[in-house]
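Everything on this sheet refers to the single structure shown next.
Removed: one protein chain of the complex. Kept in place: all other protein chains.
Up next is chain A:
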Amino acid sequence: MYSFEFEKPSTVAEAVAALGAEEAQALGGGQTLIPTLKQRLAAPAKLVSLSGIAEMKGVCVEDDGSLAIGGGTTHATVAREAADKYPALAELASHIGDPAVRNRGTIGGSLANNDPSACYPAAVLGSGATIRTNARDIAADDFFQGMFTTALSDAEIITSVRFPVPQAANYQKFLQPASRFALVGVFVARYADGVRVAVTGASEDGVFRWGEAEQALSREFRPDAVMGLRINPMNMIGDLHGSKEYRAHLVGVLTRRAVAAAG
């Protein structure tokens, strides 16, 4: 690790100010950033820890019934506190990494990082959630812009994420055997106005919506409804752990399983 300055503000406003410094970077739970620093793959001049900002933490229900989760909320807290309000989301959070990762890692860090194999992006896109930052609200459909790329500008902080709560939902995660991130993960959510299907782990372009499946499932919310649909393997990830064709195949299998489990 190279040396760096460290600040731990207690409000979003202070954090935004601190991040204005040259080569400053936000630190969430550190579960991605700290290993990167240890390998000397990043060299921020200053780390601004978000873990002391109370207004960025916690899970609450908003007036319109949607669920708001503070950007600094850990996976473990979501697993616990969202369990009765949005069980599929809580379930997803409870299977991220291991207990140490869940007790440090945050939803804001996960979304800002936008790892193509991460779980939260599937839930956020699959729920049509809104990402709130210190500066604006960003719709999930606009937020994810490809592997490790988001709509966030430098020094922009995810302060909370607002999830419309679906009638039924489920996340199916097929484990990459080594990292236990998603080799493929599919989040299916059924709303009054239609079904959303978001796929993580599979595509070279990061998390994406599977439009055809959404249409089919909106007509008929049954596993069989997507039986005949195929994903084009061309843009899928092919690596040690699975070919492009295998990932494309898994998207179909997991979508059907998610629909069956969502009920």
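We adopt the following convention: a contact is a pair of C-beta atoms (placed from the backbone, for glycine too) under 8 Å apart; a residue touches a chain by one contact, two chains touch by 3 or more; residues count from 1.
Operating definition for what follows: contacts and distances are computed from a predicted model.
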For this session: Could you tell me which of "Sarcosine oxidase subunit delta", "Xanthine dehydrogenase family protein molybdopterin-binding subunit", "Tryptophan synthase alpha chain" or "propanoyl-CoA C-acyltransferase" is the UniProt name of the chain missing from the displayed complex?
Result: "Xanthine dehydrogenase family protein molybdopterin-binding subunit"
For this session: Check the options A:Gly29, A:Gly71, A:Gly185 or A:Gly242 and report the residue that touches the missing chain.
Result: A:Gly242
For this session: With the full complex in mind, choose from A:Gly20, A:Pro177, A:Gly194 or A:Gly211 the residue touching the hidden chain.
Result: A:Pro177
Exercise. Can you name the residues of chain A that touch the chain not displayed here?
Worked result: 1, 39-40, 174, 177-179, 183, 240-243, 245-246, 249-250, 253
